[in-house]
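Here's the structure, in structure tokens; my notes come after.
Excluded from the complex is one protein chain; the other protein chains are retained at their positions.
Per-chain residue numbering starts at 1, and chain names A and B are given in the order in which the chains are listed.
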Amino acid sequence: MIKELTCICCPMGCALTVEVEGDKVVKVEGNTCKRGADYAVSEITAPTRVVTTTVISVQGRPVPVKTAVPIPKDKIFEVTEKIKSAEVSLPVNVGDVIIEDLYGSPIVVCAKVG
Amino acid sequence: MREFDLVIVGGGPAGMAAAIAAREKGLENVVIFERDHSLGGILNQCIHNGFGLHTFKEELTGPEYAYRYAVKVDELGIPYETGTMVLDINDKREVTIISPGRGVETVKAGAVVLAMGCRERPRGALNIPGFRPKGVYTAGTAQKLVNIEGVVPGRSVVILGSGDIGLIMARRMTLEGAKVKAVVELMPYSSGLKRNIVQCLEDYDIPLMLSHTVVDIRGKDKLEGVYVAAVDSKNVPIEGTEEYFECDTLLLSCGLLPENELSRSCGVVIDPRTGGAVVNESLETSIEGVFACGNVLHVHDLVDFVSEESARAGAAAADFVKNGRRTGGEQIKLIPGNGVRYTVPGTVDVTNVEQEVHIRFRVTGVFRNSSIVMTCGGSEVFRRRSRILVPSEMQDVVIKKEKLEGLSGEMTVEIRGE
Partner (left out) sequence: MYDVLIIGAGVTGCAAARELSKYQLSVCVLEKESDVCEGTSKANSAIVHAGFDAVTGSLKAKLNVRGNQMIPELSKLLDFDFAMNGALVLCFDKEQLPQLEELKQRGIDNGVKGLEIVSGDKAREMEPELSDEVAYALYAPTSGIVCPFEMTLAFAENAYANGAEFRLSEKVISIEKTPEGTFGVKTDKGLIETKVVINAAGVYADKIHGMVSERPMTITPRRGEYLLMDREVGGKVSHTVFQLPTRMGKGILVTPTVHGNLLVGPTADNIEDKEDTSTTRKGLEEVRAKGALSVKDLPFNKVITSFSGLRAVGDTHDFIIEETEVPGFIDAVGIESPGLTSAPAIAEYLRDIVGTILPLEPKENFISERRGVVRFSRLSPEEQNELIRREPAYGSIVCRCETVTEGEILDSIDRPLGATTLDGVKRRTRAGMGRCQAGFCSPRTMALIAEKLGIGIGEVRKNGCYENGKGGEGDA
């Protein structure tokens, strides 16, 4: 099948046409450099994202957190929901881990709060 | 009267970088005045990642990026006073500050670095007719409500303007359970980064309506909905194309304005194109010993560039305090030519350039397969070919001192097609 993507490697924003068979990329068109092809392959075969959000601490103040590494793109909402239900008590500091492993990533605190 | 060698106005990324650079140049008596209760500025509410690729070679969230600089400020023992707002600066570099603890106080500064950042264009300036109900926020205000106050301002959202904050907030509101119905952009192209369009809109199937605008706001007390219409090539709404979107929240992401009230009060000359100060190669404003950097100078798209620029301002301010004003040599005046909206700096005195000078600017439109060309007195000083130049990305050109030596008069910066 054919999938359309916009390359995000640079401001060119090349419109990529990607031919996929099963879960394999067989052809990338529309890219103007090598990076575009690489991007297409990773976006099609295993798209991942770093998720950033907040968790409301026991004391009521929001704490910014993120996945330490990118997680599968289709798990974003599940990850956000699990983070929301985590119990976090102030004070926290940058790098504190609030969840050890969520789809392969620890959830870490991004700011000093409290 | 307390006296400081260097007063830095604002403890965001620009102020912190300037303070660190000044201290590293050996200036001891430096202080940062920050109006919020902690350092970090706007980065504290920018919880998304993507910061620091240039500076730290890794992707950080805004608070993490700020934290690295705050740690450095602490390590260097640079004093900072939070909850402290600068009310006035005069041309003698006397700085009047206010805080709950110390009251109103005027301090003397050997040099001043202006690092107040920028603010968002409000609704009034956008000239959108309709009611003025609850539920209309600038994207940054909504960002603060969600990320700092922990309050999600609505459940169904329309966003006007596809600036990066608007795109980021489209994703943020979605992750907080709101339905973002559309991002509406007046221009035929987005002013945000491609990456944000893909990762904040396309990932969540949020439509981006280019060449559209909000033409009416409905709901007397609380926002009930907005009318969106297509615009013609002159950005005038086309009658009959109105579409109603029911929503309880309208976020505005329609541009940033350097916050230069203080600069004006001390007589700094402002460039109407940037909304920031006119500066020379040392990032010094028209007032001797007053420097400017970061978003108060011109709006940046990357914080890494803010930090780099501000470090130069801090170093130059330290040099000014220690060595006084260097005798002026020949001035090169930079002229924005074809396709170039402005340049920072506006003038270059080569004798004050140590090794190289950064020339930053934005282009006026999308240019493909073009060159950035700088010419002075008929000869070409710089040329760089680029596959694409877009207004949303600030250009940064570094020119070696030896290239500029012996030059004077006007140097034009322009974009030439191939």
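A few comments on the model shown:
As a convention for this text, contacts are C-beta pairs under 8 Å (C-beta built on N, C-alpha and C of every residue); 3 or more make two chains touch, one makes a residue touch a chain.
This is a predicted model, so every value here is computed, not measured.
Within the full complex, the chain left out of the display contacts the shown chains B. The chain not shown here is touched by just one of B:145, B:187, B:394 or B:407, and that residue is B:145.
Screening B:184, B:215 or B:317 against the full complex identifies B:215 as the residue touching the chain left out.
With the whole complex as reference, residues 35, 83, 85, 87, 96, 98-104, 106, 119-120, 122-125, 127, 129-134, 137-138, 140-141, 144-145, 148-149, 151-153, 215-218, 220-222, 237, 261 of chain B touch the missing chain.
Here is the rule we use: only the chains that are shown with their structure count from here on.
Each chain gets one centre point, the mean of its Cα atoms, and the points for chain A and chain B are 26 Å apart. Residues of chain B touching chain A in their complex: 44, 47-49, 59, 61-64, 66-67, 146-150, 172, 175-176, 193-195, 197-199, 202-203, 387-388, 390, 392-393.
If you check the complex, the residues on chain A that touch chain B are 6-8, 10-13, 32, 49-54, 56, 60-62, 64, 66, 73, 76-77, 80, 94, 110-112.
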